[in-house]
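Take a look at the structure set out below.
Yeah, one chain of the complex is gone here, protein chain that is, but the others are all in their spots.
Should a chain be cited, it is by its letter among A, B and C, assigned in written order, with residues numbered from 1 in that chain.
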Amino acid sequence: MADLSFKDFATDQEVRWCPGCGDYSILKSTLKALAEGGSDPAKTVFVSGIGCSSRMPYYIETYGFHTIHGRAPAVATGVKLANPDLDVWVVTGDGDGFSIGGNHLLHALRRNVNLNILLFNNEIYGLTKGQYSPTSRKGTKSPSSPGGSLDAPIGPGQFALGAGATFFARGVDIDQKRLPGLLIESKEHEGTALVEILQNCIVYNKDVFEDVAAKKTAADTQVQCEHGKPLLFGKNSDKGLRLNTANLSLEAVTIGEDGVTEADILIHDETSLPLAQMLVNLAPPLPVAMGVIYRIEKTPYEASFRNRKTGERRRQVKDLLRNGYVLDRRGIRD
Amino acid sequence: MADLSFKDFATDQEVRWCPGCGDYSILKSTLKALAEGGSDPAKTVFVSGIGCSSRMPYYIETYGFHTIHGRAPAVATGVKLANPDLDVWVVTGDGDGFSIGGNHLLHALRRNVNLNILLFNNEIYGLTKGQYSPTSRKGTKSPSSPGGSLDAPIGPGQFALGAGATFFARGVDIDQKRLPGLLIESKEHEGTALVEILQNCIVYNKDVFEDVAAKKTAADTQVQCEHGKPLLFGKNSDKGLRLNTANLSLEAVTIGEDGVTEADILIHDETSLPLAQMLVNLAPPLPVAMGVIYRIEKTPYEASFRNRKTGERRRQVKDLLRNGYVLDRRGIRD
Amino acid sequence: MSSATDRYVVRFAGDSGDGIQLQGQQFTIASALSGHDLATLPDFPAEIRAPVGTRYGVSAFQIQFGGNRVTTPGDAPDVLIAFNPAALVVNLPALPPGSQIIVDESAFTEQRLKRADLASNPLDDGSLADYRVIAIDIASLTLQAVAESGLGNKDSLRCKNFFVLGLVLWMFEQPRESVAEWIEAKFANNTAVRDANLAALNAGHAFGETAEFGHELKYEKLPVAPLDATEYRTITGAEAMALGLVAASELSDTEIMFCSYPITPASSVLHHLTALEDCGASTFQAEDEIAAICAAIGASYAGKLGVTSSSGPGIALKTEAMGLAVSAELPLVIINSQRAGPSTGLPTKTEQSDLYQAVYGRNGDTPLPVLAAATPGDCFTMATEAARIAMRHMTPVILLTDGYIANASELWPIPDFDAIAPIETRKLPHATNAFERDATTGARVWAEPGNANQIYRVGGIEKDITTGNISYDANNHQAMTDLRQQKVASVADFIPDQGVEQGELEGSVAVVAWGSTYGTVFQAVKRAIAAGMSVSQVHIRHIAPLPKNLGELLNRFDHVLVPELNSGQLATLLRDKLLLNVVQLNKVSGQPLHVSELTDAIHQLLPGATEMSVASQHSTTVAPQHSKPVAPQHSTTVAPQQGAK
Partner (left out) sequence: MSSATDRYVVRFAGDSGDGIQLQGQQFTIASALSGHDLATLPDFPAEIRAPVGTRYGVSAFQIQFGGNRVTTPGDAPDVLIAFNPAALVVNLPALPPGSQIIVDESAFTEQRLKRADLASNPLDDGSLADYRVIAIDIASLTLQAVAESGLGNKDSLRCKNFFVLGLVLWMFEQPRESVAEWIEAKFANNTAVRDANLAALNAGHAFGETAEFGHELKYEKLPVAPLDATEYRTITGAEAMALGLVAASELSDTEIMFCSYPITPASSVLHHLTALEDCGASTFQAEDEIAAICAAIGASYAGKLGVTSSSGPGIALKTEAMGLAVSAELPLVIINSQRAGPSTGLPTKTEQSDLYQAVYGRNGDTPLPVLAAATPGDCFTMATEAARIAMRHMTPVILLTDGYIANASELWPIPDFDAIAPIETRKLPHATNAFERDATTGARVWAEPGNANQIYRVGGIEKDITTGNISYDANNHQAMTDLRQQKVASVADFIPDQGVEQGELEGSVAVVAWGSTYGTVFQAVKRAIAAGMSVSQVHIRHIAPLPKNLGELLNRFDHVLVPELNSGQLATLLRDKLLLNVVQLNKVSGQPLHVSELTDAIHQLLPGATEMSVASQHSTTVAPQHSKPVAPQHSTTVAPQQGAK
């Protein structure tokens, strides 16, 4: 297979999201990740549910299956178990993945099937014209909640860790610099990888992530997690996260202030569950955690599944048919 | 309403679990909790799904609804939103609640509807004759996994905290001393309470909790969590849990050994999420956490729901019908 | 120009940003206030906000207005207003030769022609030769009109829609007042925009009056329609449905708890109902359709009327829980706003293909009543009827509507609410057994938690017919099975006999339809009767059980023609329940049935009855009724003409 460029992964289908939708940038990063990560179009399958986000497979020149609302992780599990040689990606939205599809996401995560799940979180049901979703903040006004929504939102990271995920990462739609790399890392994870991508639905939930995602303030509003490196942030990388052991929480400190030195800054350990549990919940005014927040190694489900030698044909039906006591009209035999 | 005894809460229906099933003890503790907690039979509703455990409503002299597999939290949400005066209990099993019903449990927990959910965890599908369940340990042999199950189990506590639960407790079926009190506490929690009850299915998963639940070793294999009290265990209460801040984990220590004093023992704070996240995952050889592991206060969903003044009749349909432009054959009016 | 017709069809088309739907709605109100009957059809693009100027991004709104029963938005527009090349080109196939086209010529730039995939400019290349085209530089005219407002160029151009609306109102001599009022209320806080829009509206109106080709645009003012009720308003199906539900709440003095999960085209009922939460309703957005119906069932168990609403794929998910409601004998209303299937299908397109699912689509012997609304306004009536049946018979009820009805509007005679019979519920606080049954219907008591008299347990396992406890007894299961059938059958004792909408009670052809084809069938049968043919219209609102006299009624016709937007689902039901040999007319293209298609089918059945020639590319055979049974799906199908998409 010749080296493919990111354009080779684009289909001839006209992309039909609203002009200015964050999905365009994510699509671009995905195409880049496929090219740069050396994906084989014939062996890659994109499975999606229903939602604006879930249209993505039609725009990617690999095998693609646009299934039904919420069920993409289940369909993708079937694809992967049937043929573990395939590189299986799932595209889902916050409604698709957390409303109707919450159960399948839970079970994919705990089983650790080697799927690369991209969750386009725009905190709204885009395709059905803007009702609040399970990740919408309390008080979100929408056609189905004109007085503001009442439900506490699900935290995708907290949920994933609760489900026993082995990989959780977070990125921003417009972060063309980091997102492709993050997608390559998630694809390479052997097990279920969940990547939450903060996505701007400019029509129904415009700029809901502005305080976190805006490029010009990103250095201060985001902390990039890199395994083994200190959790620094700020334009000059002079701010960082410190562990408060008294109340088991993370706090933001500035190096050089109040006697804080670089040694006080917590080193990111992507294999630490308690740390990840704290990181995923960071919210403004603290910086929001980006990058690979949690990653551990664990045998993926399909490997155990195929290890059982399932599906191999080592006995003949002809013999099975005559299992047990057989009455042979030419004489009884066992 | 006169004071009712625990027998007043029993129905005339013959209880039909297998002789020796842990469900009998749980039923007894529940009847006790109802009596001792001063429940009003007319205002109490037990909603269940399908499974051995879910038969319980037929044995309790309150309103009862034995619904369909996995959906009890959804039905119960409807009951509670329709009439918040009712005290709504949910009875579910590990299959009912975590397999088919995982999504509803997730959403009940994050919404914080005031339901008291009893999860009978026997780590098996009892009613359908013993297939492994989502809480079964990896390697469980069952009719559907003769070679041992492959799936990593869900941790009910870890899941609940991931879902944003406001109350999580754990108890043991045969612990007639503590279970009734625990059920009263969970009932009194204003929001979704999830109580995991370790239950012995003597037919299909006999003694799977023996190492934790056995009465004679319980003092050493369980740690009782009480808010504000040190996390002590052991026959002589001379062992305890200490926080290792280096790797953010809990370790078991003995007072008097290696210079450990009572001051080193962690005080249980039921409002601390990071602590709860550690406690729920304790497993042998560490003692398993029992009692109220996590509890925080948060407005229950139905209160906000009814605060919206939904369902009140403050406008007349007669007037609504003539909303907007009306063409009056006797003359146009607005 | 003048015309002999008593009705006109106008279609507005452009980008979503052109305010097409708003123009349509305002024109609708103005028409209603002129005393015209009307029917409208908004036609949204499948995409949320498609790129400007693309074919697939075209948004349209069609209205038919005028006299003596307007029941459809019209097969073909008399006037098309196209804001850009894409809007022109996608609507052209529907225009009959000679019809009027108004375009904004400023939009026919090279770039925008390209956006619409046009190689040449239709205004120049002769492709519009068969039409009466008026090209107006709407952009410049609007800019001129609003020049004084002080708005910038972009904001000024946004007033184009009111310029056009002003012109169109002038064309048909419809009043401007309601539009002006709307603008004043809407932009009360932004006087510059308010004034600009008003100026545009008036300028458009004046333009018609003064333009040299004005006479080409002037249509004869239509007479007021012969309406017989006293008060009318315009209403969409979704609005009527929401109103019907709160009406049922007031009539039964029971709160409605509406539990649903968004899905096109059902969501609009939820949206409308959120505005009526102070009228006896509450709304709950569940995590999925299963949770929605289960929460509704829970609400019904707790003594409120649970209502759930979805479209085909979501209804599929609810079928298991419907069985629970049947088994537990709880009232419940399940609304299905049908869309084109299978699977995700064409969510924004209409179809009537969930009748099978409604009538037969459950495991076990699980009968329940099924109703279908015929028109937008009928949703009000059928919503209260569904709630009434649910509470009288203690049963879930399915109410079928569709995307067309939900979004379309009609002129609706406002019902006299005081004349509607209250709804009695089976809440009997003094009963001591929840399974005490009504002698006529078999319905049990709606026992309410909170009442110490009625404590009971119930569930989805077969229950003892008198106690509700679990019973494995064979005779009891048979008795419960029979009871469930009889409970549903007893609904037929309460519904009106089936009548005809038009035509005689016997004759050559009965056109039997259900749901949103009502309007089309009405027009086609009206024309057939006018042409002297023996044709009657029978419209079924009670699908299960069917009205008791239906078989007898239909046996009085030589042919029963069943037009449906599916492959023959009511036809199946009529064969099943009445052993009736019907002629099917099926169309499954996501498009509404056209009057002409039905007219053709009628003519095929009665070839001698008219001089009109029937051009059809399909060979169709029509088997007479009462003949030796034949496999109807093979031999008696009349296929609609295609191509006129």
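To be clear about the criterion, a residue touches a chain if its C-beta (ideal position, glycine included) is under 8 Å from a C-beta of that chain, and two chains touch if they have at least 3 such contacts.
What you see is a predicted model; the values in this text were computed from it and never measured.
All shown chains touched by the missing chain in the whole complex, by label: A, B, C.
Looking at C:D195, C:D354, C:E385 or C:E410, the residue that reaches the missing chain in the full complex is C:D354. For the chain missing from the display, the contacting residue among C:G19, C:P122, C:G166 or C:P313 is C:P313, taking the whole complex into account. Contact with the chain that does not appear here is found for just one residue of B:T11, B:T128, B:S237 or B:S304, B:T128. Residue B:I68 is the one among B:I26, B:I68, B:V195 or B:A213 that touches the chain missing from this view.
What chain C contributes to its contact with the hidden chain is residues 46, 56, 290, 311-317, 319-320, 323-324, 326-328, 338, 340-347, 349, 351, 353-354, 356-357, 359-367, 459-462, 472-475, 477-478, 481, 484-485, 551, 555, 566-567, 572, 575-581, 587-591, 626, 628-633, 642-643, 645. In the full complex, chain B touches the omitted chain through residues 16-19, 50, 52, 68-70, 99-100, 102, 125-129, 131-132, 134, 143-147, 203.
Residues of chain A in touch with the missing chain: 11, 13, 41-43, 45, 47, 50, 57-58, 61-68, 71, 74-83, 85-86, 103-104, 106-107, 305, 308-318, 320-330, 332, 334.
Keep this in mind: only the chains that are shown with their structure count from here on.
Centre-to-centre separation of chain A and chain B, using mean CA positions: 29 Å. Averaging C-alpha coordinates per chain places the centre of chain B 45 Å away from that of chain C. As a whole-number value, the distance joining the C-alpha centres of chain A and chain C reads 40 Å. Among the residues of chain A, those touching two or more other chains are numbered 100, 102, 134, 147. Residue positions of chain C touching 2 or more other chains, listed in rising order: 283, 287-288.
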